[in-house]
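Below: the structure, in structure tokens.
Excluded from the complex is one protein chain; the other protein chains are retained at their positions.
And then chain A:
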Amino acid sequence: MTTATATPSALRGAVESPWVGFVLRRLRRLLVSLWVLVTAAFFMIHLIPGDPVRASLGATAPQELVEARREALGLNDPLWQQYTDYLRNLLTGDWGSSMTTDVAVSQIIADRLPATVEIAAYAFVVIMLVALPVGVLMAALTRGGRGRRTELAFTSSSVVVAAIPDFLLAVGLVYTFGVSLGWVPVAGKSTVESYILPVLALALGPMAVLARIVRVEMLTVLDADYIRTARAKRLPARWIYLRHALPNAITTTLTVGGLLLGGLVAGTVLVENVLAWPGLGSTIVSSILSKDYPVVQGIVLVYGVGVLVINLVVDVALALLDPRSAIRES
């Protein structure tokens, strides 16, 4: 840590900078997680009791076909060789191909991933755009025991919304806006309106959770000494809220936001299935049902990498926003 007697040399400063250590640590963690993920995906097939190929092709498939498939998939090679082949193929972009349609897994993913990323990203944006202002506003309105009724209404409604899992929200939304009101299409991806339901279904729950957290965090931060300092400078309330309080409340908000974003990835699986959204989620489920293991393997990897990347981005964002967090970690 640099103190009052910081080294004048810029070079030494760079080497001693907590950032280098932070980035290295973070990279190492990412690599370890990646390795665990890939290894788990590899062993997934081998952990399936019995012959996965037989299971996939069905009991009636002729033995020769099963044997040929096993050979093609390399399942007859020694395990370590399969493992190294798997790693090499992954790196060269050969993710195998579907056992039912023979389409390359990488192609399937390329087709399906964008639809999933879209709704997850929009949902995240909506969550942030709503939860941050609402949380800050609620903190302002209910500060110091004011607005007890507002507080009660806010807390209880957010608790209820947060308690409903996203796929049930999706069902409720389908019923309300699709069936009863007929405002939006209830399934599939077509027009701009078709995005409304999946994005809302994904966003509502996390929105409620995050708004509550933002409010509580803001209330804590607003009691901090440095807020009193800001008030001593007679800055306008909005300035104090946005420039002094919010950046300090954002650490926890982002940490939770990152978790929520990871959760969004999982949420897309169910929501896509409710709304027949043509993304990875509906694909992985149909692949599990049809025992199309290479596709499942590939999609599990994509989800896993997605979560890891999100975690990394959140960590870096946190470190950038809050200069202490990178150092605190060491």
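Brief remarks follow.
Everything that follows uses one rule, which is that a residue touches a chain if its C-beta (ideal position, glycine included) is under 8 Å from a C-beta of that chain, and two chains touch if they have at least 3 such contacts; residues count from 1.
By definition in this document, contacts and distances are computed from a predicted model.
In the listed set "Cytochrome P450", "LLM class flavin-dependent oxidoreductase", "Adenosylhomocysteinase" or "Peptide ABC transporter ATP-binding protein", the entry agreeing with the UniProt name of the missing subunit chain is "Peptide ABC transporter ATP-binding protein". In the complete complex, the hidden chain is touched by one of A:Val53, A:Val174, A:Leu202 or A:Met218, namely A:Val174. Checked against the full complex, the one of A:Gly74, A:Pro114, A:Pro133 or A:Pro247 touching the unshown chain is A:Pro247. Residues of chain A that touch the chain left out of view are 1-4, 6, 32-33, 36, 40, 44, 47-49, 55, 144-146, 148, 163-165, 167-168, 171-172, 174-175, 179-180, 186, 216, 219, 224-226, 228-236, 239, 243-244, 247-248, 262-263, 265-267, 269-270, 273-274, 284-285, 288-289, 293, 296, 300, 303-304, 307-308, 311, 321-324, 327.
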